[in-house]
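Shown next, in structure tokens, is the structure this report addresses.
Only one protein chain is missing; all other protein chains are in place.
Moving on to chain A:
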Amino acid sequence: MSTRTPRPRTLRLALIASTAGALALTACSGGGGFDSGSGGGQTQAAAKGPVTITFMITSNGPADVKLQQDVVSGWEKKTGNKVNVVAASDINQQLTQGFAAGSPPDLFFTDANVFPTYAKAGNLVAYGDQVTAKDDFYPGLVKTFTYDGKFYCAPKDSSNLALVVNTDMWKAAGLTDADVPKTWADLETVAKKLTQGDRKGLVIGDTRDRIGAFMKQAGGWIVNDDQTQMTANSDANLTALKEVQKLLQSGSTAFPKGVDSGWGGEAFGKGRAAMTIEGNWIKGALKSDYPNVKYAAYELPAGPAGKGTLSFTQCYGVASASKNQAAAIDLVNYLETDAPSLQLAKGLGVIPPLKSAEAGYKAEFPDDNGFLAGSSYAQGPVTVAGMDPVLKDFDSQIGSLQTGDPKAMLDRLQKNGEAVLK
């Protein structure tokens, strides 16, 4: 007995000791990059000599990565710095890991959806006011990337929703330019005419990022102008959801899943949809995946309260844990001049964020007025920290809109959103 009793205690001690050691180790390694200040705002002293900047981007393929590399090479030559362009496979997860480890990329694409979450957690530097081209950005974009009164990051580009039409199917159905829908009633009519066999007239994504355009056209939106109150359960929004429900029930319209597709562009490319509502990105996708589809983009039809569309954008985020902030901001300044921003916009088919680049963009894409037309009245995404799960929950409700109760969906969105804004 005498030799046995100490064993459990020794075991416990050893476990405690090794655990403590492990914790200490983790603490040391994890804490390294942390003390770079709480919240965004300040920049760190510039490193001496040429630096290498890690630039994480999202891409649709190697062509996008090469384009980005070509564009930044001008800056590399000018400054002697190097840029390491990294294409992310899951940018959200990779950035999250980087933030937690204190070693995020210096510069990265930040979607407007996740921007408030990153800004709130203090992961971003609020460098917006240091950008030379600050006054040349479209005001809506600046508003999107302003959090807590601070303009955080320079918008990269923007895209607006438009009605994309398959011109061959359009002609085959006996439709002409005069039939391009101007109102909801027109849209119902042409969608019906274009429906044939297992092809739907119109396929729209089952998310607030598409249905939201109908809300704007009906005069509603999810939140009020300064995003301090939920306005989800308004009559205007109900009208919008009922209109979409009517389209779905008429059989002329479907969600992408209903025609075996991941998104509207895929359904459109595969010929399962004659029309879809998507943004500028559809051009690149059709070019690479369905090069033979002929299409045209038109401004979205107006609803009872007039025209409405949604705009989507990303910005160049600079990490507050980055050691090369000054160089990263300098690179953004370079990218936000006419030539590089136009080069990127042309390659990706998106709208440059600079008003001064608009003429050059129009000259390059004369057929893109359908996308561009909405720029003056487009609604940006909801940018409230913590609102993302609420909006995703609404998306999951929209999936059953055809048979579901639109009023209950909006009430649920209102209730959940109020809990976040409280």
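The rule is short, and it goes like this: a residue touches a chain if its C-beta (ideal position, glycine included) is under 8 Å from a C-beta of that chain, and two chains touch if they have at least 3 such contacts; residues count from 1.
Throughout what follows, contacts and distances are computed from a predicted model.
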item	value
Name under which UniProt lists the unshown chain, selected from "Carbohydrate ABC transporter membrane protein 1 (CUT1 family)", "Iron(III) transport system permease protein", "Twin-arginine translocation pathway signal protein" or "LarA-like N-terminal domain-containing protein"	"Carbohydrate ABC transporter membrane protein 1 (CUT1 family)"
Among A:T54, A:T117 or A:T144, residue touching the chain not depicted	A:T117
Residue numbers in chain A that touch the chain omitted from display	2-3, 7, 10, 14-15, 18-19, 21-23, 25-27, 30-31, 33-35, 38, 92-93, 96, 99-100, 102, 114, 117-118, 120-123, 255, 257-260, 321, 386, 388-390, 393, 396-397, 399-400, 403, 416, 419
